[in-house]
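Here's a structure for you.
This part shows chain A:
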Amino acid sequence: MIWQLDLLILTLVVVCAVVVINLKDLLAATVIFGVYSFMMCLLWAEMGAVDVAFTEATVGAGVSTVLFIAAILRTTRRSKD
Partner candidate 1 sequence: MTSNLHMYVMVLPLFGALLVSLFGRINRRAILPLTLVSLALSALASLGVMQSVLQHGSFSYTVGNWQPPFGIELVVDHLSAMMLVLISWVALLATFSSLKSVARDLEGREYQFFTLYLILIAGLHGLVLTGDAFNLYVLLEITSITTYGLIAMGRGRAPLSSFNYIIMGSLGACFYLLGVGYLYILTGTLNMADIARILPTVTGEVATATAFGFMLVGLLIKMAFFPLHGWLPHAYSDAPTGAGVLAAPLMTKVTVYLMIRVMFSIFTVDSPLIQDAGVQNLIVWVASFAIIIASVLALGQKDFRRMLTYIIVAEVGYMVGGAWLANAQGLTGTILHIVNDALMTLCLFLAAAAISYRIGGLGLERMTGLYRKMPITMAAFTLGAFSMIGVPPTCGFFSKWYLILGGIEAGQYSFVVALVFSSLVNAVLFFRIIEIAYFRLDGNGHDHAPVKVEEAPMMMLQPLVVVAILLLAVGFGTGPLIDHVIRFTLPGVF
Partner candidate 2 sequence: MDAFMTEVVAKYNYWIYVILMMIGFYAMIGKRNLVKKLLGLNIFQTAIILLFISAGVKRGGGIPIVDKHAALEHGVHAAQTVNPLPHVLMLTAIVVSVSVTGVALAVLLRIWREYGTLEEDEILEKLSQ
Partner candidate 3 sequence: MAYQTSIWPIAAVMISLLGAIPILLSGRQPNLREGWTLVIAVGKFLLIASMLPAVLAGGGFVFTLAEVLPGVPIQLRVDAMGMFFALVASFLWIFTSIYSIGYMRSLEEHGQTRYFASFAVAISATIGVAFSANLFTLYLFYEMLSLSTYPLVTHEQNAEARASGRKYLTYILGTSIGFALPAMLLTYSLAGTLDFTSGGILVGKADAATLTLLLILFVFGFAKAGIMPFHGWLPAAMVAPTPVSSFLHGVAVVKVGVFSILRVVFHIFGPDLLGEFHLGTALTVLASITIIVASLVALTQDNLKRRLAYSTIGQLSYMVLGAGMLTAAGMTGGMLHIAMHAFGKITLFLCAGAIYVASHKKYISQMDGLGRKMPVTYTAFLLGSLSIIGMPPLGGFISKWNLVIGAVDGGSLLLLLVLLVSSLLNAAYFLPIVYRGFFAASPEGAEAEGIKEAPLLCVIPLSVTALGSLALFFFPDTFLQLVRLTLFP
């Protein structure tokens, strides 16, 4: 556990989360959410939770993002807030 790395990732995670909920373009928000998930995955891997990290990488950054993108392409990219 390297605390500098840890802190860096944690900061990035928070930044990503803030960006996700503030972007007006949903597609971009979703992609950032994928990044967020991936950062989380790194964080957990670094904490020793390899299985959870693996799952988050496949699900959170992978399938979940694809599902979001599929739904957004079927509906609309715009968001008022």
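How these were chosen: all candidates are chains of the complex that A comes from, given by their letters.
FYI, a contact is a pair of C-beta atoms (placed from the backbone, for glycine too) under 8 Å apart; a residue touches a chain by one contact, two chains touch by 3 or more; residues count from 1.
Quick caveat, the model's predicted, so the values are computed rather than measured.
Student: Of 1, 2 or 3, which one touches chain A within the complex?
Tutor: 2
Student: Would you mind writing out the residues of chain A in touch with candidate 2 in their complex?
Tutor: It is residues 1, 7, 10, 13-14, 17-18, 20-21, 26, 29-30, 33, 36-37, 40, 43-44, 47-52, 55-56, 59-60, 63-64, 67-68, 70-72, 74-76, 79-81 of chain A that touch candidate 2.
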